[in-house]
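Of the protein chains in this complex, all but one are displayed in their positions.
This part shows chain A:
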């Protein structure tokens, strides 16, 4: 730890308790940071691509998660290292922004760091490296734009969308029925999409899972599925043309927020209070009835007495419905969420063509289906699967597929997958590097090398000879001037990704490159790491 001295030669304390802190400076700091970043990338590297392996993660509570979704792995990994955390953030932001390519972005950043280390060893200043990377990334992004394709789809012809989602799903555990799932995802997105404004609100798609059955039983419900049942076992299980009152107030006597006491000191008071109480329940049910509701969905619970009254008046009810679900139901049925009984009016009721309760398996699990809603813009993807892990993994995969479909609706440009876009960018950057004067040239060339690492990892995971394959594909691309050659991971027999129908969204790819570059730049700028001592 460096010490400073004043003019009389006395040591000068800069940091609080500095002798207990460890400190890394200069090249050492760079190297430590780079190796941490690479360690994270190394973990994810084997999960890349359709033949990527899964990771098994055991949470602090002992639950097991099996996944190959980069963002999930990193999130669950409990990383302690600061730089490691940066990488986790990186994959998370890719997840938020794009929803797919979370593994690729981390592998890319790892490769960039690896190349940077070599340059640093040769004595190139980190800032120059960072600048070179920045230039290279701009070239890559522009190049991607050039090699991208517009592709057409419409409501009637969803095939291209389905194909893209299938590419995303093919790297997941659910490849077995990627076709079905891709179709479900595309239909769900189209159901809620606003094609005019090119916008999709993914909040309107609810993904619900229930253990049991087969993956093939997964279905798309045009409506809402709620994991609840009717509050009274004898209420009707099937309601047609339901008018739904959506309440956030409990069926209970009011509880004013201000503290108060009702004193009972005479028999009369006791009796009036009793009558009052009964009236409350009666009034509440009556108000619902008067508004014309045929189904009550309530955020809170209700008393046995109220329950019976509802049952008695032939007004089916569902209790303890969560806030998010309540909102979705309100959107789907076109109803309003009503916080007070007095405000219940016929206009505020939601409408649904069919509400039914469905039971599963040998256990008494039941779920409520609300279908044929007035506003069919809310849908539910209902996942079935062999076990909880499978369902969780399917949920994550479906989420990725949904994001991809959404991105395509927002921007229908695509690039081809299988590493072809990376290889093509790498070639373009390599060519640009030679024209660039100055030290940055080396960094730009290093960037090109880093881009190669994605197809390398892909072919490695697919059990191909990585260097051979890459060299072959690269020369093929240059020779035929065709940027669609990539790694043939599935052993189909052709390297042409256009023929294989493997594509990814343009914005996803661009985002990957930009995010990875940004994080690497940030890491490269750190030259001093001060850590407090372990206590």
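One rule holds in what follows: a contact is a pair of C-beta atoms (placed from the backbone, for glycine too) under 8 Å apart; a residue touches a chain by one contact, two chains touch by 3 or more; residues count from 1.
To be clear about the criterion, contacts and distances are computed from a predicted model.
Participant: Select, from "Translation initiation factor eIF2B subunit delta", "Guanine nucleotide-binding protein subunit gamma", "Fructose-bisphosphate aldolase" or "CCT-beta", the UniProt-recorded name of the complex's unshown chain.
Facilitator: "CCT-beta"
Participant: Thinking of the whole complex, not just what is shown, which of A:4, A:156 or A:262 touches the missing chain?
Facilitator: A:262
Participant: Have a look at A:58, A:154 or A:494 and name the one touching the chain we're not showing.
Facilitator: In the full complex, the listed residue that touches the missing chain is A:58.
Participant: To test your reading of the contact rule: which positions on chain A touch the chain that is missing from view?
Facilitator: 31-32, 35-36, 39-40, 43, 46, 51, 53-62, 64, 66, 68, 73, 76-81, 84, 173, 176, 211-214, 232-234, 252-256, 259-267, 270-271, 273-274, 276-278, 280-281, 303-305, 307-309, 311-312, 359, 361-364, 386-390, 462-463
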